[in-house]
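I'd like to ask some things about the structure below.
What you see is the complex with one protein chain gone and the rest in place.
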Amino acid sequence: MWTCITDFFTYETTKSVVVKSWTIGIINRVVQLLIITYFIGWVFVHEKAYQIRDTAIESSVMTKVKGFGLYNNRVMDVAEYVTPSQGASVFCIITKFITTENQVQGYCPESEMKFKCTHDNNCTRFLNKPGGNGLPTGRCVHFNDTLNTCEIRGWCPAEIDYIKTHPMMEVENFTIFIKNSIRFPLFNFTKGNFLPTITPQYIKACNFDHENNTYCPIFRVGDVIRYAHQNFTTLAQKGGVIGIKIGWMCDLDKSEDECNPSYSFTRLDAMSEKNSVSPGYNFRYAKYYKMDNGTDYRTLLKAYAIRFDVLVNGNAGKFNMIPTLINMVAAFTSVGVGTVLCDIILLNFLKGAEQYKAKKFEEVSDTQIENSLSSNGLYRSREFIGVEKQSNDSGAFSIGQYG
Amino acid sequence: MWTCITDFFTYETTKSVVVKSWTIGIINRVVQLLIITYFIGWVFVHEKAYQIRDTAIESSVMTKVKGFGLYNNRVMDVAEYVTPSQGASVFCIITKFITTENQVQGYCPESEMKFKCTHDNNCTRFLNKPGGNGLPTGRCVHFNDTLNTCEIRGWCPAEIDYIKTHPMMEVENFTIFIKNSIRFPLFNFTKGNFLPTITPQYIKACNFDHENNTYCPIFRVGDVIRYAHQNFTTLAQKGGVIGIKIGWMCDLDKSEDECNPSYSFTRLDAMSEKNSVSPGYNFRYAKYYKMDNGTDYRTLLKAYAIRFDVLVNGNAGKFNMIPTLINMVAAFTSVGVGTVLCDIILLNFLKGAEQYKAKKFEEVSDTQIENSLSSNGLYRSREFIGVEKQSNDSGAFSIGQYG
Partner (left out) sequence: MWTCITDFFTYETTKSVVVKSWTIGIINRVVQLLIITYFIGWVFVHEKAYQIRDTAIESSVMTKVKGFGLYNNRVMDVAEYVTPSQGASVFCIITKFITTENQVQGYCPESEMKFKCTHDNNCTRFLNKPGGNGLPTGRCVHFNDTLNTCEIRGWCPAEIDYIKTHPMMEVENFTIFIKNSIRFPLFNFTKGNFLPTITPQYIKACNFDHENNTYCPIFRVGDVIRYAHQNFTTLAQKGGVIGIKIGWMCDLDKSEDECNPSYSFTRLDAMSEKNSVSPGYNFRYAKYYKMDNGTDYRTLLKAYAIRFDVLVNGNAGKFNMIPTLINMVAAFTSVGVGTVLCDIILLNFLKGAEQYKAKKFEEVSDTQIENSLSSNGLYRSREFIGVEKQSNDSGAFSIGQYG
């Protein structure tokens, strides 16, 4: 029993060969230096491996658009050109309307040239695949003095969506006010994009730009579009989707004041620029009214809009013992990897490689063991330890064993 | 000083015992082969560990529904059955309406049987927990010729939501057009689900299916529901939520043309199928009108709808030096793990295990050290190195030291 315990409380360490050679010594220390530099410089300083990180940011976005536009001789305000109205992180500013007033359920001619007809027979082919503005009836009816088109059943009159209209150019000067609160649940750290340094006076006057007002939460639509490398007129004409990205990269080991938002802007439907199929962004909705006799009628609106998506992402780090320990262990372990390289050089390319090999490797073969066992039931270890032979292990194969 | 420098520029390598035994040699190489195969086959080829990955995809989704339905002898178009109208990634197609027209603020009887009453006393129990269609007044009033119910204050008349109506079956043939632009910010790689090979002619005619039109961005509602293993009639009757998932798994080391979307479909509110409590999906909204005298009245709509959630996820990889290096180091290190297994076999189960042990382990005990120190102040290392004894370390305990 006692032997067991004494045998247990022993310490095993590898036997090492110390090579006093300038060549390999310098290579060895340089490789170790590189590995240590990598770990300190990249892993610890740059990647901050001593921190635990929280990327599961909790975020709340409120938006408010301000500005007045003049469109079709009417003054448009927020309640008309912003939809949905709730001021959430996704909202559309409508830049152009195609309005079809006083639609009622009934029968009327199609409005597009591709439904042109001279006889009912021209219209039967549409019966099975409705496409235009309603259910085709298969009849050819009078559209205007010069044109007959196929008849439809649905909301009448049919929308004429090929009329050219100009977008509301005042949109360029509208302002978007963004209120963003974030929380890193792991650290219970809460902050908002209204920095404590911002005064009510500053808010009233400021507009975001990348130089002097990097923390102003009010954005001119024209600026946002310009920062996203887009042209306002084209965008207002065809519609599109702009991403306003708010990034919170925070080192919570530093002062709370250094955890600030950074804004960037990009066109999200970038594909629309490249592809001619269905460019831009538009949608249809209707306002419903009732006549005195109870009949429904409506105004159909096809709206071309710029959609803004406010996207928030965050990444906060704070010192923590566990990742620090794990990465220090990884660093120590990795320093040993240099040995692989040095062994290859030492045992293959250095002058006297065979001598080094002889020094590093002791050989024992099973024939020796068998001889030793057969010659003497009671083995005599001292003897065969003396019978040493230089190993021919090539060093190239040895790579694995030293990792 | 010079000694210090020469001592510093040395190289230490472990002293090794090379065992020339077929048994252990083959085991050793086979274990190494397995580890290398695992790393090359799984880690590098399958898991592409030589790449850095970006999963923080930026995505923009636009949707447009097309089709006409006939409901209650009215033709329904997109502006009526799609809500919200903005064409975002989440939208509902309404399949069934329960309409309550001409509601005004006032007093009226409840519409449900559970509010049946014969006397005011039957109604007092509802006073503290309003449930039906308005605030209970506690009175019992005439509902129709055969029934008295409790009176409420609110929008009157009360909705009768137990009337059976048929869903709009044309929805099955409606088409959903999805425009999806994505960007992997890490690689500044932008692509859309309109592949460059898609022509305007193809778009006009195509419908997505899993065989021939895997990249057509137009989806028939009936197909989507079928691919999600649902029954259209049941879904249209009760409502539900369908997920349209777009996956972008891209290997950016390959050609850009091979980075394509893959579509999959699933029912998101799967629970609704299993559980009888509150199955399906419906919501209420109202259209507001004004009489000439300024009184508000409204049409209340209870809409049963199929909600579609377009969910985009992406994962792109590209060759990068840092993960390649890290994983190669991990691979080299792991090859050494095989030694643990081989040592256990060599030192315990092989014929001549004791001899191998003697060869591998040199023993030194503190009594020896103390003797050596006391006998001669100036230690003579050559002597006690000669005094070797076979170690009895059992090999089983040794596991740890070689890892």
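Labels for the chains are A and B, by order of writing; each one numbers its residues from 1.
Convention: contacts are C-beta pairs under 8 Å (C-beta built on N, C-alpha and C of every residue); 3 or more make two chains touch, one makes a residue touch a chain.
Since this is a predicted model, take the numbers as computed values, not measurements.
S.K.: If the hidden chain were put back, which of A:51, A:148 or A:334 would touch it?
M.R.: A:334
S.K.: Which residue from B:105, B:199, B:212 or B:262 sits in contact with the chain not drawn here?
M.R.: Final answer for the missing-chain contact: B:105.
S.K.: Based on the whole complex, identify which of B:161, B:251, B:269 or B:354 touches the chain you can't see.
M.R.: Of the candidates B:161, B:251, B:269 or B:354, B:269 is in touch with the missing chain.
S.K.: Based on the whole complex, identify which of A:183, A:267, A:284 or A:307 touches the chain you can't see.
M.R.: With A:183, A:267, A:284 or A:307 as choices, the missing chain is touched by A:183.
S.K.: Would you indicate which residue among A:131, A:192 or A:222 is in contact with the undisplayed chain?
M.R.: From the options A:131, A:192 or A:222, the contact with the absent chain belongs to A:192.
S.K.: Take the complete complex as the reference. Which residues in chain A touch the chain that isn't displayed?
M.R.: Residues 6, 8-23, 32, 56, 58-60, 62, 64, 66-68, 70, 74-75, 77-80, 84-88, 101-102, 177, 179-181, 183, 190-194, 198, 200, 203, 287, 289, 292, 329, 332-336, 338-339, 351-352, 354-356, 358-359, 361-362, 388, 390, 392-394, 397-398, 401 of chain A touch the chain absent from view.
S.K.: Contact with the hidden chain only, please: which chain B residues?
M.R.: 3, 7-8, 10, 12-22, 24-29, 83-84, 90, 92, 105, 130-131, 133-135, 153-155, 241, 243, 245, 266, 268-272, 274-278, 281, 283-286, 288-290, 292, 294, 298, 300, 305, 307, 309, 311, 313, 333-334, 337, 339-340, 342-343, 346, 359-367, 369-370, 372-373, 379, 381-382, 384-385, 391, 393, 398-403
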